[in-house]
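Read the structure below first, then the notes.
One protein chain omitted, others in place.
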Amino acid sequence: VNGGTQPESGSGPGKGRLPVTFLSDFGYEDEFAGVCRIVIERRCPGARVIDVTHDIPPGDVRRGALALHEAVSYSPPAVHLAVVDPGVGTPRRAVAVAAGGHFLVGPDNGLLALAVEAAGRPVKAFEVSRSPVRLEPVSRTFHGRDLFSPVAAALASGVLPADLGDPVDPDSLEGIGLPAAVVEPDRITAHVLYADRFGNLVLDAGAPEIAGSFLQGAGPGSGVRVETGQGTTSDARFGVTFGDAAEGGAVLFADSSGRLSLALNRGDAADRFALGRDDTITISPA
Amino acid sequence: VNGGTQPESGSGPGKGRLPVTFLSDFGYEDEFAGVCRIVIERRCPGARVIDVTHDIPPGDVRRGALALHEAVSYSPPAVHLAVVDPGVGTPRRAVAVAAGGHFLVGPDNGLLALAVEAAGRPVKAFEVSRSPVRLEPVSRTFHGRDLFSPVAAALASGVLPADLGDPVDPDSLEGIGLPAAVVEPDRITAHVLYADRFGNLVLDAGAPEIAGSFLQGAGPGSGVRVETGQGTTSDARFGVTFGDAAEGGAVLFADSSGRLSLALNRGDAADRFALGRDDTITISPA
Partner (left out) sequence: VNGGTQPESGSGPGKGRLPVTFLSDFGYEDEFAGVCRIVIERRCPGARVIDVTHDIPPGDVRRGALALHEAVSYSPPAVHLAVVDPGVGTPRRAVAVAAGGHFLVGPDNGLLALAVEAAGRPVKAFEVSRSPVRLEPVSRTFHGRDLFSPVAAALASGVLPADLGDPVDPDSLEGIGLPAAVVEPDRITAHVLYADRFGNLVLDAGAPEIAGSFLQGAGPGSGVRVETGQGTTSDARFGVTFGDAAEGGAVLFADSSGRLSLALNRGDAADRFALGRDDTITISPA
C-alpha cells in the first residue's frame, strides 16, 4: 500500500468536523476522484464528502471557478476541495484559503477566486506545496491525491491552516478573467460563459446589465430579438421560466444564479443555435 | 452567501434520521446536483445522501419514474428526493408524499407515481410550493435547490410532512402513462421503454405478458424471432442470462426488474438494432 508515513490527523469519527465539498475535472470514467475520496477517508475517518461535480471540462479553470462559486454560495461552513489544475507540476502555488468560516483548497490559478469572494471575510491564505500532511512521494501529476486531499482532510479534522503551510498575502492570489457584456441603449452584446447540461446558454450579464438596459422596461413575456451569429437572428421571449415560451420556443431569463440565459422551452439552445463557450449573442428589442 | 433565512431544522447530526435518496436529470457536468446536496447538508447536518442517478435524460419524466420505482422497491424507510421537472416555474404542483414508511418529494408530474405504488400504504400527500422551509427567494427555474432539497432535508431531520405544506388528495396525484405490449397467440408486440447503459432494450412486458404468451411454453434456450424494424428480423434465444446466447448473439430474458428485455451477449443491442425509446419489437416463435 502506497504513501502515507504521516501521522493520521483528527480525533476519529464524530461530531465537530466540517464536511468536505469536492469539485474537479477528473471526470467519472477513471479512479481519480475515487482515490482522492479514499485518501480523505484515510486521513479523516468518517469524513462527509459532498461531490459538487467532477465533470468540469478538462483544464477549464473558468468553468470550475463559476461552479465552485455557486457551491460555496449555498454551503454551510465547510472545506471546499477544488482541483482543475492544468499547470500541475509547474511552479504554480498550491493554497489553502480561510475565508468567512470556509476553507478552500486547490491550485492558485484562479479556480478559487470567485468562491473566496462569496465565502466572505476575513481572508487568510497559505502556501501548502510542502505541507507536512502530504503523501510522500508527491507525484508530479496528481496533486489532487497527494497534496490537496490530505490538506482538505486535515482541515476537516480540525487542523489549523497555519499548521499546513506558510502564510501568503491573500491579495496575491490569482484572479479569474471573465468576459464582460456591453450594454448600449437598444442592445446588449453578451458572451456565452458556458452551456449547461440542458443546453441553456449562460451569459456574462446579470441583474446590473438587465437593470441598465432596455430589458429593464420590458414586461414579462415581451418579445426580444437575439442575434446568435453573423446575420442569424431569432425571436425570443423575455421571461422568468422556460414555460414563458411556447414549446420549442426561445426564452431569455435570469437564471437561478442570477445570470441572463438563453434557453429553449423543452429544448437545447446550445444545440439549436450551435453556440458554446465565448460565443457572442446580441439582444435587442423585437 | 445566498438564501436561507429560515431556522435550520433537525436536532444535529446523530441517529434517528432517515437517509435521503436523490434522483434527477441534472446531469454530472454542472453543479446542480452538488448544490442540492450542499443545501441538504446545510439544513440537515450529517444527512446521508444516496445518489440513485442524475443522468435521467433531460425532462424524461417516464424514465425517471421507472428508475425511482426500482430504487424505492429496494430501499429501507427513506426520504426519496426526485427532480425531473420540465414544467418548473409553471403552476404544476410540488409535493411531498408519505407512503408506507417512505417519503417522496418532487414535482407532481407523474415522476413519483410508480414509486408511491411500490412504497405502499397508507398514502398522504402535501402541496409544498409555499413550504416554510423553502430557500428565499425561490428561483423560477431551480426548485431542486430552493424547494425540494429543503423539504427533503426537513423530512430527513424528522419534521412532519403536515408541517411542510397543505394536504391534498392522494388520488389527485398525477399518474404516468406507460405503453402496453399487445399479446396475441403467436406474437408479442412490445415497445422499448428505454435502452440501458449496456444497450439492453427494456420492454413494456413482464411476467404477466410472458405467462399469457407463447413464451410460457418455451423452454430455456429455445429460439425466438424478433422483428426490430420494418421487415428486419433476427434470431434470438429466450433465456435467463446473457450467456444463454453465443457471444454476440441476441437473448430475450426477464431482466432484474422483471421486464422482458432484448440484449446481446457481450454486445450492445440498442446499437446493433438501432432501436430506442418507444420503438416497437415484435416477438414470435422461431
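Lettered A and B in written order, each chain numbered from 1.
Rule of thumb we're sticking to: a contact is a pair of C-beta atoms (placed from the backbone, for glycine too) under 8 Å apart; a residue touches a chain by one contact, two chains touch by 3 or more.
Since the structure is predicted, the reported quantities are computational estimates derived from the model, not experimental observations.
Touch with the chain omitted from the figure is made, among A:Val88, A:Val151 or A:Leu164, by A:Val88. When the omitted chain is restored, the residue from B:Glu174, B:Asp196 or B:Asp279 that touches it is B:Asp196.
Looking at chain A, the residues touching the absent chain are 1-4, 12-13, 26-35, 37-39, 41-42, 45-46, 49, 58-59, 86-90, 135, 139-142, 145-146.
By the touch rule set out above, chain B reaches the unshown chain at residues 15, 19, 21, 23, 28, 48, 50-56, 67-68, 70-76, 78, 100, 118-120, 196-198, 240-244, 253, 255-256, 266, 268.
In this section, only the chains that are shown with their structure count from here on.
Computed centre separation for the pair chain A/chain B is 29 angstrom, with centres defined by C-alpha atoms.
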